[in-house]
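Here the complex is missing a single protein chain, while all its other protein chains stay put.
Every chain is named by a letter (A, B and C) in the order it is written, and numbering of its residues begins at 1.
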Amino acid sequence: MTELEALADRLRRFAQDRDWEQFHTPKNLAMALAGEVGELLSELQWLTPEETANVMDDPEAAKRLRSELADVTIYLTRLADVLGVDLVDVAHTKLDQSEKRYTVEAYRGSARKAPPLV
Amino acid sequence: MTELEALADRLRRFAQDRDWEQFHTPKNLAMALAGEVGELLSELQWLTPEETANVMDDPEAAKRLRSELADVTIYLTRLADVLGVDLVDVAHTKLDQSEKRYTVEAYRGSARKAPPLV
Amino acid sequence: MTELEALADRLRRFAQDRDWEQFHTPKNLAMALAGEVGELLSELQWLTPEETANVMDDPEAAKRLRSELADVTIYLTRLADVLGVDLVDVAHTKLDQSEKRYTVEAYRGSARKAPPLV
Partner (left out) sequence: MTELEALADRLRRFAQDRDWEQFHTPKNLAMALAGEVGELLSELQWLTPEETANVMDDPEAAKRLRSELADVTIYLTRLADVLGVDLVDVAHTKLDQSEKRYTVEAYRGSARKAPPLV
């Protein structure tokens, strides 16, 4: 069992134990995911990009960011479990496409030519 | 190496090969993550919660959802790598807290008493 | 002066008085807007669509929703002011297009044929 499968299992049991599976529709979980991403943005919104590159040097900010990333990971993992999607598998499939679409030769150094990664 | 570490490695090389690391500040990556979550919401916004529970039965919708989940996973993994955060580790730490905070006895069956999971 | 112009004026003075204009780049304000929309989602995520249709009957929920809608309006108005965009004007221009694109004859009653409104 991979580490993400183990996390998904723990989340499924957590929901089952509290009879919360009824609330965990893809629609609701996607909203919860978006809400947590909104909190993540709040931590970074007034900092410059350069300041955010060093944000983990601040212990208080680092603690809040780890907490927000945990929340995002939890809802994303739960959503994928409910939908029956293997997140790492679909990510690699998408990257196979991105590597062909954004060739090193054509895109090196330019973010404006295309959105990086996907 | 875990599957998420391998994915993070691939993403890091992808960015290095295109000289795109300069764009991958936590601020920018968090915005890209939020943008992809927005696209995920768009797939589910007009469906009822019940319809979304069966959304993967529709091959076209399933394909789009896998693609959006891939994009979200990619930016979340890249952001965590840049920040030096182990996503599965922080998720388990958060769940340790949630299991104490939302005891089975007090919260069973109620979503309104507290936001589930985190 | 329209009511949105008056609100934009008040926000501009608020920022000037605190020397906060330096933080109010379009990038930062868009992130703040997204963060506030995330809080709005949090208020509605575990309710059914039907429950959300009556959510203002609950005084506490109504108070929180008015507060979140205020925050969203404030950042959207400030962002538009910084970009020099008249929100109501661009909305009407978009609706001119939507009315032609989603004709009553072709789209009546179906949300799946096209995303409503825009």
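Here is the rule we go by: a residue touches a chain if its C-beta (ideal position, glycine included) is under 8 Å from a C-beta of that chain, and two chains touch if they have at least 3 such contacts.
None of the values given here were measured: they were computed from a predicted structure.
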item	value
Touch list for chain A against the chain that is not drawn	27, 30-31, 34, 42, 45-46, 48-49, 111-112, 115-116
Residues of chain B (touch criterion as defined above) contacting the omitted chain	23, 28, 31-32, 34-39, 41-42, 44-46
Interface with the unshown chain - residue positions in chain C	2-4, 7, 10-11, 14-15, 17-20, 23-28, 30-34, 36-38, 40-41, 44, 47-50, 52-53, 55-56, 65-67, 69-80, 82-85, 87-88, 90-95, 98-99, 102, 104, 107-109, 111, 115-118
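Keep this in mind: only the chains that are shown with their structure count from here on.
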item	value
Whole-Å separation of chain centres (CA-atom averages), chain B against chain C	24
For chain A paired with chain B, centre-to-centre distance based on mean C-alpha positions, whole Å	3
Contacts with 2+ other chains: residues of chain B	27, 30-31, 34, 48-49, 111, 115-116
